[in-house]
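Before we start, here is the structure in question, set down as structure tokens.
Missing here: one protein chain of the complex. Every other protein chain is in place.
Labels run A, B and C following the written order; every chain starts at residue 1.
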Amino acid sequence: MGVELTTTRLEDAAKWAKQGKLARIPDWGRKFSLFTYPFVTACCGMEFMSVAAPKYDIARFGAEFPRFSPRQSDLLMIVGTITEKQGPALKRVFDQMAEPKWVIAFGVCASTGGFYQNYHAMPGADQVIPVDVYIPGCPPRPEQVLDALMMLMDRIQDGRGHSQLRLKREQMIAQKTEE
Amino acid sequence: MSQKVLDALTAALPGAVVRTGSAHGDEIAWIKREELVPAATWLRDDPKMLFDAPVFCTCIDWLDWKPVGRPVAEYWNETKPRFTVAYQLRSTTHKHRLRLEIELPENDARLPSLADLWPAFNWQERETFDMYGIRFDGHPDLRRIYLYEEFVGYPLRKDYPKEKRQPLVRRDDLPINPIKGPHAGEHK
Amino acid sequence: MAPITDGQSLKQLVLGRKDVQDMSDTEADLPPDLMTVNMGPSHPAMHGTVRIVLTVDGEKIVKGDVQPGYLHRCFEKESEYATYTQVFPYTDRLNYVSPMINNCGWAMAVEKLMGLTGKLPRRAEYVRVIVSEMSRITDHLTCVGASAMELGAFTPFLYLLKCREWLYQLLEKVSGARLTHSYVRVGGVSKDLPDGFAAELLGCLDKIASVMVECESLLNNNKIFRDRMAGIGKLTKEDAIKTGCVGPIARAAGVDYDVRRDYPYSIYPEVEFDVPLGTTGDCYDRYLVRIEELKQSMRILRQCFAQIPDGPVMSDDHRVTLPAKGATYNTIESMIRHFKHIVDGVRVPAGEGYAFLEGGNGELGFFVVADGTGRPYKAYCRSPSFVHLSTAEMLFKDHFIADVVPIFGMINMIGGECDK
Partner (left out) sequence: MTEATDKVTLTIDGQSITVPKGTNVLEAAKLLGNDISAFCYHPGLPIVAQCRQCLVSIEKNPKLQPSCQQVVGEGMVVHTTDPQSTLARKQQLEFTLVNHPIDCPICDKAGECTLQKLYFDHDNADSRVDTAKVHKAKVVDLGPTIVLDQERCILCSRCIRTCDVVAGQHQLEFANRGDHEILTTAPGEQLDNPYSLNTVDVCPVGALTAKDFRFTMRAWELEATPSVCNGCATGCNIEIHHKNERAWRLVPRLNAEVNQYWMCDEGRTTYHPLREERLASAIVDGLPASWDKAIQAAAKRLGVFLKDASQVGVVLSALCSNEDNYALAKLAKAWGAGHVYVAGKPPVPARADGKLRVADVNPNATGVKAICEALGLNPIATYELDRGVPANLRALVVLGDVVPGLDATKLKELEVISLAAHERGPVPHARVALPIAAWAETGATTTNHKGLVQRMHAAFAPPGAAIAGWDAVVRLAAATGQKLAWTHPRDVFKDMTQTVVAWKDLAWQRDVRPLALRFAGSRG
């Protein structure tokens, strides 16, 4: 079943090549080979396991292979509540990842803090690092996670990820300064 | 269920026990702070007691205590001890359970540690210290356990606001700058 | 480069030594000081977020300072600001691997203070036990599966998670949520089991039993698995008692203690089950105890379905039950009651009490102080994970760094429960 999909997309690639949109090809490649760093902290980890396990099978989207070193991964999945104590660790992990990189906030705790609004739960991981896709739900259903992954893929393809935009901005600034 | 435990404790260490009580099937003995270690040691070692298994240690902050349906005299006021530290014990041989409660005043919230008698209380007392600021004298390693060293205050005390955060790290480019204005929170 | 022919050259290649002879006295060359290695708080081989600062002598652990708290979500502070019913979702997220048991524990604590213990409808008790035991099975499946995966055995993980998925789907049918159910209420459960549930669950149990046979054949006598589990992280019976260990860990060490049998609650006196005991108290025993408990849970479930009576699943005590919707909309009395239940919460008379039950990891208890209003004045959770994790330092001692993973896996530290 994968053949048909792949063919269409290769055709896509060929079309872009004809149109001179070769610059899109790296992003196109990136979106199908996401290397995940699961920053698993809490309950959502159970559903993260479910996403990885047979029935929902995240492998279908090319994002099945968790890299347990941030240096080798480009997708940070923040799975679960981020606390104030955890904040520096999260930031460090994010900083260690190579560019371009994307972040998914998995579950409402990572998105906004959810119903933990107190002295130690951080009101969303985006207090510390920029987040590309937020998945609501406590915990989100695996289907939602797959949906979010596809949204992220679109975002990567369009070059709208936080880190992609930043890189572009930096490039532009660099060009301006050279001129 | 274990009224005889309370009776035996009162008989063996009359000076240590302030009062005893039974609530909802739980046996409670209020112990004087100074006599806590001898009482606990006796409870652990006496062949009729053998409270060898620790269950939990926690603290109650009475600052907001205004129970409904109880006399006004029971409300907390500044002359009453503010904290109660509770140790729950269990005996694996006799199967009885007992809660020791020690009342502590606000300005001198310290008591002897039981971590030497039951190693499980090592972390439990650290947790109580972390959350309530109760000092355990003689504790081998009394430092914060859940929170970070930079945290100021004791969050489970009733006078610590629930949402008072003490951030260690924040993004410098936060997209929505949470400026508190006269109309902040209106659309919450 | 010349092909490597002997072991010496291999070592040379790996360690980059010029002189092969150097290998004989490696120890002398290595720095003599102890080294500090930081594991976590986000570590691949640990499910759960905890930081371990290891002081190692070579590969051997001299000291392991375990620092929990990275998932401290302030269960107690949040509870003090929620009604008794609103606390259920928080308890779900304590031990998120077996949320139903946590639900039951909280309900039991509140019922104890309200004097409702033992006065619940029989069917409610049975339903609670059924969902609890299902939760216990998911708990042990996850624990064993994840630990096996962390030791490199990916297949059992996939198999066991498949089983768990079946149970999740059944629990979803019961409660409406896959993981965080909030199904239990003070005075019973929120709704009855769906039609045909018994047949589905029993069929599912049979499937799980057959998968378990496969998994056990993959793991039990697997050389790698045994080498990494047997004799690792030994805990003596005395230590287990005085460090407060309960549940599978204590039972693996030979402590014959199960709340379900020793302080019977709910309908456990009416079902037969055995309490498995280990002999050596090492990781392998903990694994075996969990596998056996899993089978015992299935046994309990089968008995429950044979015995479960018909009837209501919620107490008829007006202090805890919501009125029927029809009455709520049409009579002022029921309207007020509904309103007060939702807004003010279940009124619990002032007092304090500690209620406990056998959770996935052992004695799970809630110590509640009520002040007569609709919210707990204090709600403390006696979490087994926290107590077990405090023994980790003792267990790590004199083991290798690699042994941290099975020890930690078999402690089954659940962040939500440990850090509260």
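The definition used in the following text is that a residue touches a chain if its C-beta (ideal position, glycine included) is under 8 Å from a C-beta of that chain, and two chains touch if they have at least 3 such contacts.
Just so it is clear, the model here is predicted, and its values are computed rather than measured.
Colleague: Among the chains in view, which touch the chain not shown?
Modeller: B, C
Colleague: From the list B:K32, B:R70, B:R135 or B:R165, which touches the chain that is not on show?
Modeller: Checking each option in B:K32, B:R70, B:R135 or B:R165, the one touching the absent chain turns out to be B:R70.
Colleague: Using the document's definition of touch, tell me which of C:K63, C:R299 or C:R319 contacts the absent chain.
Modeller: Only one listed residue reaches the unshown chain, and that is C:R319.
Colleague: Mind pulling the chain B residues that touch the left-out chain?
Modeller: Those residues of chain B that touch the unshown chain are 64, 66-74, 78, 158-159, 161, 179-186, 188.
Colleague: Over the whole complex, note the residues of chain C touching the chain we left out.
Modeller: Contacting residues on chain C, toward the hidden partner: 81, 318-319, 323, 327, 329-337, 339-340, 343-345, 347, 371-375.
Definition applied: only the chains that are shown with their structure count from here on.
Colleague: Any idea how many Å lie between the Cα centroids of chain B and chain C?
Modeller: Inter-chain centre distance comes to 25 Å.
Colleague: Where in chain B do residues touch two or more other chains at once?
Modeller: 146-148, 155, 162
Colleague: Taking each residue of chain C in turn, which ones touch at least two of the other chains?
Modeller: 69, 72, 74, 77-78
Colleague: Could you list, by residue number, the parts of chain A that touch chain C in their complex?
Modeller: 39-43, 45-47, 49-50, 53-55, 66, 68-69, 80-81, 83, 85-86, 89-90, 93, 115-116, 118-121, 138-139, 141
Colleague: For a test of understanding, state which residues of chain A touch chain B in their complex under the given definition.
Modeller: 84-85, 87-88, 91, 117-120, 122, 126-130
Colleague: Quick check on the complex: what are the chain B residues that touch chain C?
Modeller: 23-26, 52-56, 58, 60-61, 64-70, 86, 88, 92, 95, 99, 118-120, 122-124, 127, 131, 144-148, 155-156, 162
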